[in-house]
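Below is the structure I would like to discuss, written out as structure tokens.
A protein chain is absent from this complex, but the other protein chains hold their places.
Chain naming follows the written order as A, B, C, D and E, and within any one chain the residues start at number 1.
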Amino acid sequence: VRLLLINPNTTTMVTDRVVRAAQERARPQTQVTGATGRFGARYITTRASAAVAGHAALDAYAEYGAKADVVGLACFGDPGLLALREVAHQPVVGMAEASCLLACTLGRRFAIVTGGERWGPMLEEFVAGLGLADRLAGVVTVRPTGGDIARDPDAAVAPLAAGCLSAVSERGADVVILGGAGLVGLAGRLADRVPVPVIDCVAALITACEAIGALGVKTPTVGTFAPPPAIESVGLSPSLSARLGA
Amino acid sequence: VRLLLINPNTTTMVTDRVVRAAQERARPQTQVTGATGRFGARYITTRASAAVAGHAALDAYAEYGAKADVVGLACFGDPGLLALREVAHQPVVGMAEASCLLACTLGRRFAIVTGGERWGPMLEEFVAGLGLADRLAGVVTVRPTGGDIARDPDAAVAPLAAGCLSAVSERGADVVILGGAGLVGLAGRLADRVPVPVIDCVAALITACEAIGALGVKTPTVGTFAPPPAIESVGLSPSLSARLGA
Amino acid sequence: VRLLLINPNTTTMVTDRVVRAAQERARPQTQVTGATGRFGARYITTRASAAVAGHAALDAYAEYGAKADVVGLACFGDPGLLALREVAHQPVVGMAEASCLLACTLGRRFAIVTGGERWGPMLEEFVAGLGLADRLAGVVTVRPTGGDIARDPDAAVAPLAAGCLSAVSERGADVVILGGAGLVGLAGRLADRVPVPVIDCVAALITACEAIGALGVKTPTVGTFAPPPAIESVGLSPSLSARLGA
Amino acid sequence: VRLLLINPNTTTMVTDRVVRAAQERARPQTQVTGATGRFGARYITTRASAAVAGHAALDAYAEYGAKADVVGLACFGDPGLLALREVAHQPVVGMAEASCLLACTLGRRFAIVTGGERWGPMLEEFVAGLGLADRLAGVVTVRPTGGDIARDPDAAVAPLAAGCLSAVSERGADVVILGGAGLVGLAGRLADRVPVPVIDCVAALITACEAIGALGVKTPTVGTFAPPPAIESVGLSPSLSARLGA
Amino acid sequence: VRLLLINPNTTTMVTDRVVRAAQERARPQTQVTGATGRFGARYITTRASAAVAGHAALDAYAEYGAKADVVGLACFGDPGLLALREVAHQPVVGMAEASCLLACTLGRRFAIVTGGERWGPMLEEFVAGLGLADRLAGVVTVRPTGGDIARDPDAAVAPLAAGCLSAVSERGADVVILGGAGLVGLAGRLADRVPVPVIDCVAALITACEAIGALGVKTPTVGTFAPPPAIESVGLSPSLSARLGA
Partner (left out) sequence: VRLLLINPNTTTMVTDRVVRAAQERARPQTQVTGATGRFGARYITTRASAAVAGHAALDAYAEYGAKADVVGLACFGDPGLLALREVAHQPVVGMAEASCLLACTLGRRFAIVTGGERWGPMLEEFVAGLGLADRLAGVVTVRPTGGDIARDPDAAVAPLAAGCLSAVSERGADVVILGGAGLVGLAGRLADRVPVPVIDCVAALITACEAIGALGVKTPTVGTFAPPPAIESVGLSPSLSARLGA
């Protein structure tokens, strides 16, 4: 299985870290590559940067997506997910989507703990868009952003642990998702401090991608994710223009 | 009131037509200008082109938005609406949003009739995101796309009328929205054939913008639409990069 | 545009104040008149008085509604709104309805701040009836009733400001509606103290009525708001009896 | 148990028929009396007549309610139910409410079959207001109104049977409510023709009232149904004015 | 009316107490008998014991159900309710179901107060399954379990009263259900301490069963509760095996 992980922000260090974590987890026969957004925010922390990232994810897919068997969208919040699913000729899985769906088998109500307070309402809307609002215990944000946490993970352990405990005791979460590519690897450090399962969103993405790769499902030829009609465009990268115009 | 209409697709003819219709409708003291997306699809007809248009709307706002009192997002489906609302220092109104909210005062359940079948699920999701799913009688799409209709409105009158009648008799709509910038002006031609009110989405957008301009509401300083923190980015237009980095 | 504002409580002073505020806001060519309920509570503060007011609103419409182009129902809580919409041959807009729909374009979740604690559950049910429950951050009531506030607005500024701030900080409202005809004019005095937009419900009603008047929408000839069949009745005012029997 | 049945339309013949049916069903120690609306429609068939009936129900309660142990609101659609519950010092049960709640123990999804097509959306809104929208298979209306059926029940058997069968086979109802005071007694004539339970709404009301009377529950002293504050009013009947002003 | 009360836990003392309470409440002509589960938990306090009780309820019905006119499932939480309704040739009413539906006529939002904290999420799911989630103010559990309370009711009065008051003041309940067969008789002792109606779940069950018995409704011959096809099974009691294989 050839797995392409698209990181729609523009920080290669995050992509590298996610790919490395994926390679450590993946089965031997899984081949993991990464792609980084070519434009947009260094770290996605707002609605505007997420909107740009939807475009950047499509652009990166157009450039690198041809040979993958499965595509993982490696930004928690999944900017551009449904558009990618429409355009891609292989299955596409989002990092937040995979985490939320996994959480549903581990508890009745899940919480998301993540960095950067602007993500709170954005993730509530995302979960509602999945149709899972009734299973969301809440989104708990800590002050340091995903970018801050990626730069100094050690400093984030304490506030994230406090966020997880608050999610359990105040919001009644049965399971907690640690959300954000920049938080990769921290779930393991928190597991002993939190009395419910803690999900590492990168691990959730990888296992979901491998599971779908193993199932060998095809993509639809009718409906909203069927191959779309060709579109005439201007001002896009040659690869994206070609992909949309095909 | 200075009103900026952002058309996030890349067809100036559509912008011009929307601005002209707005000027005909607007009060004398309202000053209407338009801005067209600098990149992306000629006509937005798919999820991917709508995702790119979210970026293009932000880009156009960064270039032209400084002096407006109210911003109207003149693409039915409102790509980038919430991101614009976050970034803008003035109120922002979306064309589909304004139409759906207006429809709620004219009937119990509204239908959207529009061009291009790929818009069906996209608009259902949009209305659900507004929280109005229970008031949506349905989305009825006709085969010609918005672009087709813009190029040959006369040919579209018959299928659109059939779509409106089906919305009323089969889905129980009390009011019908004719959705799409390219359909501007057609509501008037259909009114006599349809037994419930038919909303022209451009007119709905203009009156909503003028109403909000007249109310003189300020924008929030806390919450999800408060001015966001400055963001470091790469590869964006100078104006958008400056806007996000401010 | 001839705009009739129906105040379904029986206090002419409130009607006068609302009409005056409307005249100050309205465009020059808008002609505003008012009508006051002929029976019922001085101030509507309970379910029973609101139920009577539904009848009183219909009665006032039957007496004064013939020549209006648009009808505004000028009591926050909108008693009789759907019945008026059924009976009237012109569009009808409710004060709470217009405020809630306007709020939806200014924030994700709105709060209503109003006078009189009995209104809390009544307004929650009203918003649910609009289909907007998911966008309601909450209803915050202050102890003085609408009648108290109308008699002594100065004394109400402090508790209303506290209510608005509580709505923002404790319930996460992005926008606040100041609800109640008796509160007309207070939104402006609160705007500087509250970090999110504050909506004046009279202003919201007037702008909505003018917008709908400007659009020139017709009323439906089929469905739940089509002209109803004639009804035989007893004991009603001659005008209402005639209106229902027509 | 002294049971007062309020018929908020103005046709004494309907009240008499409902009271007689109640007396036949009631336990020996139950004492049934009826009260008819003093103003309003002969038969309630529209939103406007239902709004007036809310007032008429309160008025009748103020006149006749003092000595009852339980009050039944004997109009399917329950105009004024929540206002009555606020004002009354004894429990109040609505005819449609009692029928819908009973239906929930007899099947998963219930349908309402009733006379007069204007009732369709009104009853859908009523059921949604109860919070039971997910259990409603649908409302099926037949052309003759409740008044027509009361005048000529025999002629209504065939269309009502067809309506019930359609509710079962096309909408998947597990149980059918025959709605309307004017339809009293017809459920028994339909039971053999319909493959699921058919509920007589008068019987449902009586048994619910007797059950609540037998339980001896008190009414609340806090919350939305606690005794409301006294209200100053004008133009109401002496008894209602006194009741609201107490 | 012959009423069979099935207690699906295995403690005869609880059955006896429920039957006695029922006999005291029931009309003279009602004949009440009880049946106790033949296997499973002494007291149902967890998901696993409730799952077993679903089987035990069916088993008890197969053994004792033949001659009843109405069946009451006398365990709050109603394990096996829909399965019983499928299998039984007479109407079946659940104790929690009857209580929740009754509560809906006595207030807008009801709370359940019960013994044993594991019941909290289970009852939330039960109420959601009824379709009544929007009317549930909350489930308040006290530390002593239903079994503890059955053994020492006096000690439970204080914590239950505290739970009821918390349900009213903190969750806004208009009516409180005291849930649990082991709590039979305590509602009367709490009524004076609680400012809203307190429902005794055994009384609610009995009155609902008698009401349904009095209505004489038949059971359906189509749909999900029609008599099911015969099933081949192994390892079940002879009576249940025969009942399912019939």
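In this section, a residue touches a chain if its C-beta (ideal position, glycine included) is under 8 Å from a C-beta of that chain, and two chains touch if they have at least 3 such contacts.
Nothing here was measured: the structure is a model prediction, and the numbers come from that model.
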Option touching the unshown chain, where A:Gly34, A:Gly65, A:Pro91 or A:Pro228 are the choices: A:Pro91
Touch with the omitted chain, as defined above, among E:Val1, E:Ala162 or E:Leu244: E:Leu244
Option from A:Thr33, A:Ser166, A:Thr219 or A:Ser237 whose C-beta touches the chain left out: A:Thr219
Absent chain, residues of chain E that touch it: 10, 38-43, 45-52, 54-55, 58, 80, 82-87, 118, 120-122, 125, 128-129, 223-224, 228-229, 231-236, 240, 244
On chain A, residues whose C-beta touches the chain left out of the figure: 25, 27, 91, 93-94, 97-98, 101-102, 104-108, 130-135, 168, 172-175, 191, 195-200, 203-204, 207-208, 210-212, 214-215, 217-226
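In this text, only the chains that are shown with their structure count from here on.
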Chain nearest the overall C-alpha centroid of the shown protein atoms: C
Between chain C and its twin chain E, rotation from the CA superposition, multiple of 5 degrees: 120
Residue numbers of chain B (touch at least two other chains): 108, 223-224
